[in-house]
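Excerpt of the complex: some chains, original placement.
Chains here go by letter, A and B, matching the order in which they are written, and residues are numbered from 1 within each.
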């Protein structure tokens, strides 16, 4: 298992980590298999979406904030319940197919680390298996 | 890795692809293992839900449209931001357990390809591993 360190810069921040994961896949030497990603945090998540027009990620961020606002009638004392809810909705576990030593992704897809309570230093666990 | 071609007919369309995936599982000859599904598009997704009463899928579609409407204050120029947001919420990656050459599913479960910006011709990537 490998660990990727990710620095986030805003309270809600979507960081394109596709290249970092591709690098780990290449380093593994595995040509065909599965890449398992796991976020060991309760106020962050993962998603795959468009990496061409940054307005897409911005629209995702705005709508999710609109549905699950930072300030609401939450009871959790730390004041970051919105981030926990967003984490459950996006999910912390994801897997990708590896073919010819590369992630199998659509033309417009990038893999994003979703920060919902930053800025922070975060970790992403990566396990790559041949198959 | 195998590719399933899927034709969608409405802007938002949930297509039951359970039988097509079962067929790929049988063709693989693998009796016990995992079936990995991956949607290489940024305005589509996957879900598992009831395949008995079509009103269930209809209610899912209506509620999701109500929470994330087609027209809203989005900034992405292509006008399909709602489809990108829905894709991130449903997810593009899913895996199923295979036992005795069949997908392990509950009595009422079907696997659905979720189109959020159709009609289009779409692909689904399928990788089946023994284990």
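The working rule: a contact is a pair of C-beta atoms (placed from the backbone, for glycine too) under 8 Å apart; a residue touches a chain by one contact, two chains touch by 3 or more.
Keep in mind that what you see is a predicted model, and the values were worked out from it rather than measured.
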Copy count of the single sequence across the entire complex, 2 present: 3
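In this section, only the chains that are shown with their structure count from here on.
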Mean-CA-position distance for chain B and chain A (Å): 20
For the chain B and chain A complex, residues of the former touching the latter: 1, 36, 38-42, 67-68, 72-78, 81, 84-85, 87-89, 91-93, 95, 125, 127, 129, 131
Touching residues on chain A, where the partner in the complex is chain B: 34, 47-50, 53, 55-56, 58-60, 62-64, 67, 89-91, 94-97, 99, 104-109, 131
